[in-house]
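Missing here: one protein chain of the complex. Every other protein chain is in place.
As written, the chains take the letters A and B, and residue 1 is the first residue of each chain.
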Amino acid sequence: MEDAARILQLVVNGAAAGCIYGLIALGFVLIYKATEMVNFAQGDIMMLGGFVAFSLIAKFGMNYWVGALLAIVITAAFGYLLDAVVLRRVIGQPQFAVVMLTLGLGFIFRAGAGITWGYDSVGFNTPFTNKTVNMGGLIVGADNLSIIVGTLLLCVVLFIFFNKTRLGVAMQAASQNQLAAYYMGIPVRRIFSLIWAISAGVACMAGILLSPVSMIDVNMGSLAIKSFAAAVIGGFGSIPGSLIGGILVGIVEQFAGYKLPAGFQEVTANVVLLLMLIVRPQGLFAERMGKRV
Amino acid sequence: MSMFQADDISVRFGGIRAVDSVSFDVQEGEVFCIIGPNGAGKTTIFNLISRIYSTTSGRLVFNGQEFTHTPPDRIAGMGIARTFQNIELFPNATLLQNLLIGRHCHHKVGFLSQMAFLPSVRREELHHREKVEDVIAFLGLQRYRDSLIANLPYGVRKVVELGRALCTEPKLLLLDEPSSGLNVEETEGMGFWIEDIKKDLGITVIMVEHDMALVNQVSDRVMALNYGKVIAMGSPSEVQSHPEVIKAYLGGDLEEAA
Partner (left out) sequence: MRHFFRTDYRQDLGLYKSNRERFWYALLLVLLIVAPMILGEFYVGELGGLFIFAVAGVGLMLLVGYTGLISLGHAAFLGIGAYTNAVLLKQGVPFLITLPIAGIFTGICGAAIGRPTLRMSGLYLAIATLAFGSIVGTIFQKWEHVTGGFDGFAVPTPYVFGIPLDNTTGIYYMSLVVLIFVMWIAANLLRSPTGRAWVAIRDSEVSAQSMGINLARYKTMSFAISAGMTGLAGALFAHYVRFLAPDAFDVLLSVQFITIVFVGGLGSLRGAILGAAFVRLLPQGIAIVRDDLPFGIGRLPGLEPSLFGLVLVLVILFQPAGLNGMWLKFKAWFQQYPFKRMVSGRRQKSYAKSERLR
């Protein structure tokens, strides 16, 4: 009995961690689908978002909800500017130039955050910190639950946005065929910047949701490598796929930490990623695509 | 016996039959032309022959040897070379290097001897260089020899791509819209190259083409496709006056149009 409870506990913890991976992966996927770029700085944007929220809530004493919302807006604006000022310039350069560019940006963000907020771990009070919820005998941390619920809510919002609003549909169109969208009068470049904004906003949300579980610090962006596993499992083109991938990675990681000797847990996500790339590089959900000639 | 044979080949992408039970054969020394409206499946047939796509069903035979499942990088070695609709040269290499890459399937030296650049490598390089210079002379590309492809005008690149295909010393040459993007004079020039390739080099040609003047000028037989199906085959004039072909190009029913 205790074993079953233990396993359920691991599943919940894993799913919560996995939702964070999935949220970061979702940011990759949004940008990748639209521009065929991969943002290696996505984790660092999450870190920046977390710090902004920390400043607003802990330093300026804002209400949690107001501060979180404002932090998301600020990070999204930052994402928009990032694309408009920097990334728009490299369209047409080889893909790995973009990889290196975003990787370089990540290092800069980290140093910038270190200068601004220091190198110590920080945290702020949330309505979910140190609380538990009793769900039919299963004791679940409110922080973990808030991550799962928040992720689900976000998915619903994104689904409605991309399918029901004019802007969302325009974004889908621009992702599928840039040229055609351009001819139809969709301002493709602005749309791409907006997609960067959404993806940065999602990353910020991931940072805020993560903050009660683990502290915010300059190097929390290195989490992003686990999100690559999530995105690859999802086929790098599917938003629900990357969330499911994230949850899978999170759960596998929890069990690896439980069953295997120390040291295995930290490489689990990487091993899953490599295995996935070797066995089924197109992901679990997507079809394999080639270049057209 | 025919040199090349496509036997009832089909390919499906999702629910769409891009090529639907197409059969044709090409005799040695002829210029065989595939025409049809956009999206008829012409380039797809080329991609099937060069094995970039795999056929869903059917057989491909070249010189009596089936190659339906041969890996794509063996096709050039068998003696089938191709060009691409939108030019797929190596833009950051010189013209000379591009043509030398065309010789790739004839390289024999091992990797370790290349690392040390042994005399055998040197000898082979010189041999390939001579072959490449023959093609350069044939197509009159001397003045561009050391230029980067990225710096060459479109018309010249089109000729370079033809040259690169010739460097593989093919028996069968697949030309995907050789005249696309060329002006009238360049298209005429291309027509003369194709005639020379057929007569002087004795290479069999399969060509996808939209320009009817060029089709009439060079081709021996023509096959017309629409929606992945063969709708007519025969001499250029026969095919062009075939009612199905006219219908495919003009759309709608002939009776209504008339």
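Here, contacts are C-beta pairs under 8 Å (C-beta built on N, C-alpha and C of every residue); 3 or more make two chains touch, one makes a residue touch a chain.
What you are looking at is a predicted structure, and each value in this text was computed from that prediction instead of being measured.
Of the options A:N63, A:Q95 or A:N163, the residue whose C-beta touches the omitted chain is A:Q95.
Touch with the hidden chain on the side of subunit A covers residues 36, 38, 40, 86, 89-97, 99-101, 103-108, 110-112, 114-115, 119, 176-177, 218, 225, 228-229, 232, 236, 263, 266-267, 269-271, 273-274, 277-278, 281, 289-293.
Contact between subunit B and the absent chain runs through residues 50, 52, 71-77, 81-82, 84, 88-93, 96-97, 100-105, 107, 109, 111, 114-117, 121-122, 125-126, 129-130, 133, 150, 164, 168.
FYI, only the chains that are shown with their structure count from here on.
Per-chain CA centroids place subunit A at a distance of 46 Å from subunit B.
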